[in-house]
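Heads up, one of the protein chains got dropped from this complex, but the rest are sitting where they should.
Labels A, B and C are assigned to the chains in the order they are written; within every chain, residues are numbered from 1.
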Amino acid sequence: MILNNIYELRWKVLPPAAGVAMIGMAALALITAPTEVVEGDVQRLLYVHLPSALASYFAFSVTAVCSVLFLLKRDFKWDSAAQGAAIVGLIFTLLTLMTGSLWGKPIWGVYWQWDPRITTTLILFLIFSAYLIARKSTSLDSDKSARFCSIYAIIGFLDIPLIHMSVRWWRTLHPQPIIAKLNPALPDEMLLVTLVSVLAVILVAAWFITLGIETELLSQRLLKLKAIGKANISEKS
Amino acid sequence: MQDLAIETNRLTRRYDGLPALNRVSIQITSGSRIALLGNNGSGKTTLLTILSTLLQSSEGSATILGYDVAKKSTALRNMIGFIRHQPMLYENFSPVEDLELFAKIYRVSDAREQIRRLLTNVGIWHLRDEAIGTFSRGQKQRLMIAKALLHKPKVLLLDEPEIGLDQSGLRVLDELILMRKEEDSSPITVLAATHREERVDTWATGFVRLERGQIIETTLSENTE
Amino acid sequence: MSEVGFLFAGFAVFWAGMFTYLVILQVRIRNLQNQVDMLENTIENHDEI
Partner (left out) sequence: MTFTTQLEIGLKLFNANLKQAWRDKTNWMTAGMFAITALLLYSFAFNLTGGLVRNLLPGVIWTVFLFSGIFATAQSFQQDRQNGILDALKISPIHPMTIYIAKTLTNILMLLLIEFALLLGATILFSEPLFIPQLLLIVTIGTIGYTALSTLLSAINLDRNNGGLLLPVLALPLLVPLLIASVEATSASLQEEANTAPWILLLSLFTIWSAAIATLMFPLAD
């Protein structure tokens, strides 16, 4: 009940909060945050890269949780929610990979590095793309397909730790050129800016997810209405 | 007040939003033989498939002998026999091999004797060691009759059981299911979809007529809603 | 490309990506809502007749 009431407030709270937080984040990241000593200004990409990555994990967690709820309750609104969140997750995964590449080029000299975290993110992208392809290629109200895709989303989500672990072992047990990647503890100011930006992007992600859910729910409703319309017409004839 | 064998309450199933079965409520008493009538696409198969536990309803509920169909319990499945449009047989097995496997699954006692009796009754005992894939449609249908009766179900769901059967095959169907003499005290309940309306009077104790997923005519007492 | 160039590119991609997605979503929702309203209207009128 309380949860429902909170969810009702989404249109009043989320857009302005996300908007303010995003503007604050841009100002903080580009102006207030100190320039990093080794990497220089380009390090400021951290403030969009890291939050995007966290937002994508957040969205995929929503997909997994909604999939579990769908399997338990067999209510199609959870299936819609899982799909809506999966799309948002994919968008943020894509943003993570792109900002990461643009950050990597000046620092590492290459756009792409087979780093465990990057590689895991890419595989995550493949898994949830496959999920969406499978779900979208079948009828919206097909319970078989919804169940199957829910199961797939749960398995895919639970696979993440294993993927990350295997890729890390794969990289570390191979001899490879050492690339300078300094990761000293962030100074306080940077930490603060990072926290703000994470908050901002998570808010945006939450807003997007609610919008995504809304589109999926509307599509379902439309399907039902069309069916009723068809039935009415055939009754008249 | 007789026991209810099959009861559905506002049973609904939608495909792509379109209802194939629309709020169907029926009550069938134990031991009755009900014909399910209607044109193609009227929802007969959907109703039978939901009752067989193969398909899930979109809304509403159904119980067979008091067991909720959606729960798919083992006890319920032991009591249902189902013959649907397409045969359900291992194509590269012989009838005996197929039935022996399912006798095991349904834990039929004296399986060997049962199989011999049933195959003889449906008239394909001489084909017992041939591959099912070489059978004609009518022979497969006879085998399906034997398979559906193998575990002595209390409720039989039949979807156009006459398919492919010749005159003697139809007689087999009548003798074994539709007009069979009760051997034991617990009567068998039959719900059979059929297009042969002229034969319905000879075996059915009642009928339900569906059109566009809804009941338009029935001899069953109306469900109190 | 200079360091600042990469920084700019990164931020541009990020903001552009989010804005585009937001616009796409809003358009889709509006379209769907319109269709739903239209159908609901016709179905209501249909019933009255």
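One rule holds for everything that comes next: a residue touches a chain if its C-beta (ideal position, glycine included) is under 8 Å from a C-beta of that chain, and two chains touch if they have at least 3 such contacts.
Owing to the predicted nature of the structure, the values given are computational and were not obtained by experimental measurement.
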Worksheet item: Omitted chain: which shown chains does it touch?
Response: A, B
Worksheet item: Taking the entire complex into account, which one of A:Ile6, A:Val20, A:Val110 or A:Ile133 touches the absent chain?
Response: A:Ile133
Response to the item:
By the document's definition of touch, the residue of A:Met98, A:Ile118, A:Ile154 or A:Ala200 touching the omitted chain is A:Ile154
Discussion item. Tell me which stretches of chain B touch the chain missing from the display.
Written reply: 52-54, 74, 77-78, 80, 82, 84, 86-93, 97, 101-102, 104-107, 147
Worksheet entry | Residue ranges of chain A at the interface with the undisplayed chain | 71, 123, 126-127, 130-131, 133-134, 137-139, 142, 144-145, 147-148, 151-152, 154-156, 158-159, 162-163, 165-167, 169-170, 173
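In the analysis below, only the chains that are shown with their structure count from here on.
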Fill in: Separation of mean Cα positions, chain C and chain A [Å, integer]
17
Discussion item. Suppose each chain is reduced to the average of its Cα coordinates; what separation in Å results between chain B and chain C?
Written reply: 50
Fill in: Multi-chain contact sites of chain A, meaning residues that touch two or more partners
225-226, 228
Worksheet item: Which residues of chain C touch chain A in their complex?
Response: 1, 3-4, 6-7, 9-11, 13-14, 17-18, 21-22, 25-26, 28-29, 32-33, 35-36, 39-40, 42-43, 46
Item to complete: Provide the residue numbers of chain A that touch chain C in the complex, in ascending order.
Response: 26, 30, 40-42, 44-45, 48-49, 52, 91, 94-95, 98-99, 102-103, 105-106, 204, 208, 211-212, 214-215, 218-219, 221-222, 225-226, 228-229, 232
Worksheet item: If you look only at chain B, which of its residues touch chain A in the complex?
Response: 14-19, 56, 58, 212
